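All protein chains but one are shown in place.
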Amino acid sequence: MQQLAQQIVSGLALGAVYASLALAIVLIHRTTHVINFAQGEMGMFTTFVAWSLITNHGFSYWAAFATTLAIAFAGGILLERVVIRPVESASPLAVIMVTIALFVVLNGLASWIWSAETRNFPSPFPGVVTVWGVSLSRHEVGAIAVSLVVLALLWAFFRFTRLGLAMRAVAIGPEPSRLLGVRVGWMLALGWGFAAVLSAVSGMMVAPIVFLDPTMMQSVLIYAFAAAVLGGIDSPLGAVVGGFALGVGINLLSTYVDFVTPELELPVAFAVLIGVLLFRPSGLFGRAVVRRV
Amino acid sequence: MRSTPVRFGLFAVGAAVVALLPLFVSEFRAFELARVGIYVIALLGLSVLTGYAGQISLGHGAFMAVGAYTTAILTTRYGIRDLWTIPLAGLLTGLVGFLFGFPALRLVGAYLALATFALAVAVPSLAKYGRIEEYTGGGGGLLLNLPATPFGLPLSASDWLYYLCWGLAGLLFVAAWLLVRGRIGRALRAIRENELAAVSSGISLPAFKTFAFGVSAFYGGVAGSLYAITINYVNPDTFPVGLSILLLTGVVVGGLGSLAGVVFGALFIQYLPLYASDLLDWPLSRLGLKIDTSAPGAPAVVYGLILLAVLLLGSSGAAGSLARGTRALTNSLARRP
Partner (left out) sequence: MRRKLIPLAAVVAAAVLVTIPGAFAGSARREAPGVTARSVTIGGTFPISGPASLYAPIAKGMQVYFSYINARRGPDRKRGVYGRQIVFKIYDDQYNPAQTVQLTRRLVEQDKVFALVGGLGTEPQTPVRPYLNQQKVPQLYVSTGATTWGADRKQYPWTIGWQPDYQSEGRAYGDFIRRTDPSAKVAVLFQNDDYGKDYLAGFKPAVGAGRIVAEVGYEVTAPSVTSQVAQLKASGADSFFVVGTPRGTIQALVTAYRLGWRPKLYVNSVSATDAFLTQATAAAGSREAVNGVVTTAYLKDPASPKYANDKTVATYKRLLAKYAPGADPNNGLYFYGMAKADTFVQTLYRAGRNPTRESLLNAAVNLKLKSPWLIPGTTIESSAKSPFPISTVKLTRYTNGAFTEFGGIIKTR
């Protein structure tokens, strides 16, 4: 019983990690209809920036955190303006390829600048919590809380702010929005900026658990994709629920189902992704993403 | 549109160059170029699927893995001569691709990219699954015999590999060309341009899309089989996601919807990562910057930036025009008396 509880709680913590990146994927998809394969690497890169600020420039954790988010925001906007904008009207293949090129460049740059060594990244929430024999590090509790807070912020942003409303409008109909005086181009750039901020948050939540190195986000990315699709790729709530479901589900499967051995964890994520796309393309909370022909 | 005789002429010149090259290059180059031939085959398949039918695939490496494992298992476990496993690997992988085409039917654009990406990630780890480990060798993989020249042919092993890979590449090139120039090619292009219009003009999407997946996977399987033969080994690390990304890059750089471009694309993906740091050294030293370009990551940066440049300068742009330039050059050379 205690084992079951422990597996569920650790699964939630892992799920929060997937959810945080899935939120960034969802945000970009929702505002610009792009699936960004470089989302994880953006998080990894900005986390290295934060690490560098802390270890080499003497920043405190929270100062580094805030500075990194600002850098990520500017970087996201810059990326959109410089490399995404020119291909936006081209085929979806071109946009996907650009994000893949970004993946390669960011990963290479990180190994180049900081080398491929594995590093510790500090957590703002040190220590351990134990309740009824179930233990969790404060960091993992923090990661769960952060993913929920980000979710609430996103919801409030899209629901209550003019900017959020404008971004939603652009996502639904760029042309009518333009006619209504919304600056469509800037909305798309802001979408990238915010998504970069979210992936930076995700990276800084992942790093204390997975440890910081250039490949840190690569397996997380697969699970985050699966989580985003499971939740319905346009739904932030879905991304978080999908992340939790995946984290808990895989933990339980590998603990209690004999034939699910560790090498099947990635294939399980793959099966979830394909299965959802095929049988319930709208995911748990989203709109339909595929059409029948 | 160039006339057909000119195309034949070009192909003949190309074939002659390919056939004579080993006489002028070292054994090692022949071995390296054999890998280029393998990439040509893989890229031809991807080109039919992505370039012509417009279906993004980030999972081509997974199809290569299926072909490679087929050959590895048949040769190590059942003692079949590696040469005969090549068609089997192609057909089996083609079947797998054809079947994958059915779920893929329902996925458009970015979702297909996601699904195929997941395929590329999942297939290599499947090879480690305990219940089939006996066949696949698990993480430790399967060791094949060193490539050797069969039938007592008077060729070195590297030259044999070279002719094997390029011979098949030539054959499959012609097959792909015959495929895309006819009715099927027109149908695939129509699907790429506008699915709804294609359907309303009587093209069956399920039939053509699954067909394109099957053909693409067949090519991938043949390429994978040759890959296993040349490196005399397979294991999950041999087929990282990076391989699938590399292949898609090759198709884009070669120019989408250009069969001749795949040769350029194959050369690009084989040689760029090897020489990227030299490429980087040159401008940096001109600028008087002392930066260590042999550091890890530097080649990846160059490679990514070139890919980015190709994409930004027009989707079939820089490389497309480069390829066009090369073709124009060979063209004019070919015309000389």
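A and B label the chains in the order they appear, each numbered from 1.
We take it that a contact is a pair of C-beta atoms (placed from the backbone, for glycine too) under 8 Å apart; a residue touches a chain by one contact, two chains touch by 3 or more.
Quick caveat: nothing in here was measured; it's all calculated off a predicted structure.
Remark: the omitted chain is touched by one listed residue; of A:Ser111, A:Ser147 or A:Ser177 this is A:Ser111. Against the chain not displayed here, chain B makes contact via residues 4-5, 8-9, 11-12, 15-16, 18-20, 22-23, 26-28, 31-32, 35, 125, 128, 138-141, 143, 145-146, 153-156, 159, 163, 167, 170, 174, 227, 230-233, 235, 237-238, 240, 242, 296-297, 299-300.
Although one chain is not displayed, chain A still touches it through residues 2-3, 6-7, 10-11, 13-14, 17, 108, 111, 115-120, 126-128, 130, 135-137, 206, 208-211, 213-215, 218-220, 223, 250-251, 254-255, 261-263, 265-266.
In the analysis below, only the chains that are shown with their structure count from here on.
Per-chain Cα centroids separate chain A from chain B by 31 Å.
By the touch rule above, chain B contacts chain A in their complex via residues 50, 54, 56, 58, 103, 105-111, 113-115, 117-119, 121-122, 125-126, 128-131, 195, 199, 205, 241, 245, 248-249, 252, 256, 295-301, 303-305, 307-308, 311-312, 315. Residues of chain A touching chain B in their complex: 33-35, 37, 83, 86-87, 90-94, 96-98, 100-105, 107-113, 115-116, 214, 218, 222, 225-226, 229, 259, 261, 263-267, 269-271, 273-274, 277-278, 281, 289-293.
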